[in-house]
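The structure under discussion appears below in the form of structure tokens.
A single protein chain has been omitted; all remaining protein chains appear in their positions.
So, chain A:
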Amino acid sequence: MFTLPQKDFSAPTTCLGPACMQDLGSSHGDDLEGECSRKLDQKLPELPGVGDSAMLSPDTSYLSSRGRMIKWFWDSAEEGYRTYHMDEYDENKNPSGIINLGVSENKLCFDLLSWRLSQSDMQRVEPSLLQYADWRGHLFLREEVAKFLSFYCKSPAPLRPENVVVLNGGASLFSALATVLCEAGEAFLIPTPYYGAITQHVCLYGNVRLACVYLDSEVTGLDTRPFQLTVEKLEMALREAHSEGVKVKGLILINPQNPLGDIYSPEELQEYLVFAKRHKLHVIVDEVYMLSVFEESVGYRSVLSLERLPDPQRTHVMWATSKDFGMSGLRFGTLYTENQDVATAVASLCRYHGLSGLVQYQMAQLLRDRDWINQVYLPENHARLKAAHTYVSEELRALGIPFLSRGAGFFIWVDLRKYLPKATFEEEMLLWRRFLDNKVLLSFGKAFECKEPGWFRFVFSDQAHRLCLGMQRVRQVLAGKSQVAEDPPPSQSQEPSDQCR
């Protein structure tokens, strides 16, 4: 007989062969592709129509050349997580399994969410929800999203449902926006380190690239803090892209930032927007962590709260429930833009990014329930995030490890440079592997296109028992570091050879 989903999905016995591992591997895809498992020094393959893709194209392939590139994305995503999914930690069944502090998911509030989603108002089924509907999203949901964003983003005037497009997640939104704003081969600017999966989202269909604005940790010149984004750096990156013949169409900002856990102040935001306007660039502001700012003092402001946007027609805001409501599996994301051409063009692609009518109904119910959100969910979620954050940051302090994190998001950006014998990405990868060998999965900086080797992202939004165990394993690795660094890494021979280079 059929057994329930949850366990099947992690039980290697029910599935056979490598293909299966690969897919379990990718099951945490959003993050894993970009953040944990990108091969160290392997560049993205040349894009179709642009260069030779011979490196991935045995003539025997059944796929088109872009198909081979797409498959490369999938295959490379699998590598890091193969190990994890074969040996996932479970308190009872597999206590020596791997703890996952690598994927940015909020696992602290499933109790609250399961309760809310099981309430009777969520179970409505009616014909209109089962039939084709407006591809922008059901009107009732778009109205609810507009009200929700008006309230939580503190917009000066009520936001309008016509400006809302609803899709099955932020990934889809990146894909659709890239396609309708850029031609193939054009680019978006993005400050690094950044959430690496965006590379794939804009590339798969859109064949759009990212032009990195490299930031460093050192505080020099006009910078007042590490990895500070300034207009000068934006200008420089833009010039550089132009000189390489890459046409830049826009700028992607993630606020609160992933992986820095920092936020842009309203003044900074304004400067970036003015910069974009000067160069006629679109700005995509990804605010997927906007309600996960657990330190009040941080003073986060949504771009939608600004009194006047420099270029409202080119400012496009993204939000989703994956992070703020800890439901990455629900697949709900939304675009807010005043530009009707962009909204319409994105909606034209929504036929491929639609979400079930039943889920749309549930989302509307959830977003409408202001009392529960304000009085139950957000306070509790923030308290739990804060506690988990305090725990991990105390641990790091005790170890004398520097880190960045200002009280937003699910992660701490940790500086492990002093644990690398040489400042190379190979060493970063080796250290990452050592963590994995000691059964704790982290994300390494290279996956965020960080230019300095040695940074890691620790996700702390997990249950205390798993978190403690994870940190304990981290400590073990770091304590044994000096000894390990002298010997050749013992693990290497066991690893698939293509993972290290």
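As a working rule, a contact is a pair of C-beta atoms (placed from the backbone, for glycine too) under 8 Å apart; a residue touches a chain by one contact, two chains touch by 3 or more; residues count from 1.
Quick note on the criterion: contacts and distances are computed from a predicted model.
Only one of "1-aminocyclopropane-1-carboxylate synthase homolog (inactive) like", "Phosphoribulokinase", "UDP-arabinopyranose mutase 5" or "YEATS domain-containing protein" fits the UniProt record of the hidden chain, and that name is "1-aminocyclopropane-1-carboxylate synthase homolog (inactive) like".
Check A:94, A:356 or A:472 against the missing chain and you find that the one touching it is A:356. In the complete assembly, the contact with the undisplayed chain comes from A:341, out of A:91, A:341 or A:394.
When the missing chain is restored to the complex, the residue among A:204, A:252 or A:388 that touches it is A:204.
Touch with the hidden chain on the side of chain A covers residues 2-6, 8-9, 14-17, 19-20, 22-24, 26-31, 48-49, 61-68, 70-71, 73-75, 77, 103, 105, 107, 110, 113-114, 117-118, 122-123, 125-134, 168-169, 171-172, 175, 179-184, 186, 197, 200-201, 204-205, 249, 282, 313-314, 326-332, 339, 341-342, 344-345, 347-349, 351-359, 362.
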